[in-house]
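As you look at this complex, bear in mind that one protein chain is not there, while each of the others sits in place.
After this line comes chain A, so read on.
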Amino acid sequence: MKRNQKKTEPLKAGQRQHIAFRMNFLFVAIFVLFSLLIFRLGYMQIVKGEDYARSLERTEEIAVNTSTPRGRIFDRSGKVLIDNEAKNAITYTKTSSTTTKEMLALARKIAQLIEQDTQRVTMGDKRDFWILLNPVKAAEKVPKKEQAELSKDDNKSQKDIQREINQLTRDRITDEELATLSAEDIEVLAIYREMMAGYAYSPQIIKSDGVTDQELAVVSERLDQLPGVNTTTDWDRVKKSDSAILGSTTSPVEGIPRSHVNYFLARDYSRNDRVGRSYLESYYEDLLKGQKTIVKNIKDRTGKVVETKTVKEGKPGKDLVLTTDTDLQKALEDVVSNKLLRLKQGPNTSALESAFLVMLDPNNGEILSLVGKKVVKDESTGRWTIQDYTYGTFTSAYEVGSTVKLATMLTGYNEGAARIGEVKIDQPINIGGRYKRSLFNPNGRVALNDIAAIGRSSNVYMFRIAMGLGKATYRPGQGLPIDKKAFDTFRENFAAFGLGVKTGIDLPGEYTGVTGTETVPGKLLDFSIGQFDTYTPLQMAQYVATIAADGNRIAPKILKEIREPSPDGEILGELIEETPVKVLNHLKNSQAEIDQVKKGMHYVYYGANGTASGLLAGAPYTGAGKTGTAESFYYTGNKSNPVIPTINLSHVGYAPADKPEVAYSVIVPYISTNTKRYPSATASEIAKEALDVYFEQKRQRNAKADGAYPDVRIQK
């Protein structure tokens, strides 16, 4: 211990104090530093904690495009209307830290493994690629001297100057130099440009068309040497029906529509997603689109993704079962097409271009068939051919004529301008020297009750209702002052049938028709017989269905059921939801009033003087309907002869008469340019043929099975 004592210098008291003070000073400094840490932590975790928590939800998890297939679309009997076809695809996912060098090297590797189509490579791509491959030569294109010259301009920012230099470099690449790019280089470029086109963390398809099994195998084997590359299944959307209302989707190359970029991006779509572009595909986008896989990218120190963890597995989209029946649709399309072609061969048909037939179930609004056809000249053969114009059934509107008289009559009851069983005199009326008359009664004087007025289609009976609405006193030969509010009264009442308003169909782009703006008395009378405002074929179907359903206006629907994807491809998946029946409103009329109108519609088919008398003679079913003829004008777009007077034919009805299960409307616009002579029964004939088809198919189904649709089997 002696030795130690000598070596260790004991502290003198003064020195001790000195050291103690300095130590305490140090200790206080450390205390201050640690307090700083705690203050900063408090600020981050307590004051700003919620902000960080929120930003976390945004940044860490990324929804990626995985190959979750879109939902399929079936008709009500299980027939596939839109299918997905699987195909092999090779994808590449870049990260935010991937360099062009890495991508180029990768593209070279891939090029040795697969054949890539080089058609999409542009001149610009080639130039950029040449610069990438020849950095030294590219730098020489704009010599330092010239760069210095360019930099002298003080008005330009560094960025502008660089852009200018880049542009000059590009422009100065000669064709010979571009020609030095070998065929292999071009193939590498074709792959490289696809890789470049992707967005960080979003798989970009390098090749999906014509990936051979061998290519898939060699790439799959080498995935560990190809960071970011993956082999997956891509899906092609295949339409098995040519109906336009099924709509279309964008291709992955097109990505989300430019017009709605922000809308889709806000909903977690990525730019190269396939989305519904029109009609059903667009309207039910939310159901059809699959749920994306949510992944968390595990990154190393440098931000490279080393692993991708799936947080939430993706799900395929929901399958949709439509209310339409493909067999019925097909048969009815044939009915309309054949009729249209035959008509077009007749005289005075220069304006005739389309025909429509809508058939729906008045009890629940299910659309059984939407048929819209256009007749066009095939430029190559010079023959008339038929084009699908299904969407015309709710995007085009026409003056429909007398078919609206049911609504006029019920409006009359409603507004006190007519009573059940009321008899009015049908005789030509004279307003300020201009005569207006019923078609069936050009000159005479006929007493009609309300049933016969509908059955025989009396214009004058309707005029008298209109006059009642307009609180006008009719003095033959004189003017007819009316209360202009009558237009509103009429339209409000018509709207209760769906006329002039949206029907509420589950498809986008519905048109409500033209609402006339003139308010001269004559137009009120025209309105009452369907010669003023225009209505779509679908509105007409909803209108007659409302009467058939005793006053319930039901929104027509094309979607019947939403189902889970089929588990085995044999039967439809589990039912998620059956779309509900949407009753939009109820007519204010009493049941007796509606029944009275129905009797009138029955008279049309079965009354001695009915406008379509004998139409259903011998048919195994009953029905009730209403015909219509409107004088219309066809706008040719031709300067010398811009407007031609034409005839529109229409027909509405329901069947069977006692217990309606279908309601239908037919419109054949601009059937003839000769307003005196035209095939006036056309619309009725289409209606009859459609009914025949419907009831015949129903009979066959009943004979085959227990009557219900075998709605779980998928029919390819």
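Throughout what follows, contacts are C-beta pairs under 8 Å (C-beta built on N, C-alpha and C of every residue); 3 or more make two chains touch, one makes a residue touch a chain; residues count from 1.
Please note the rule applied: contacts and distances are computed from a predicted model.
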item: Absent chain [UniProt protein name; select from "NADH-quinone oxidoreductase subunit B", "Rod shape-determining protein RodA", "Pyruvate phosphate dikinase-like enzyme" or "Cysteine desulfurase"]; value: "Rod shape-determining protein RodA"
item: Listed residues A:20, A:105, A:123 or A:643, member touching the removed chain; value: A:20
item: Residue touching the undisplayed chain, where the options are A:46, A:136 or A:617; value: A:46
item: Residues in chain A touching the chain absent from view; value: 1, 4, 7-13, 15-16, 18-20, 22-27, 30-31, 33-34, 36-38, 40-42, 44-46, 48-53, 55-56, 59-60, 97, 296-303, 306-307
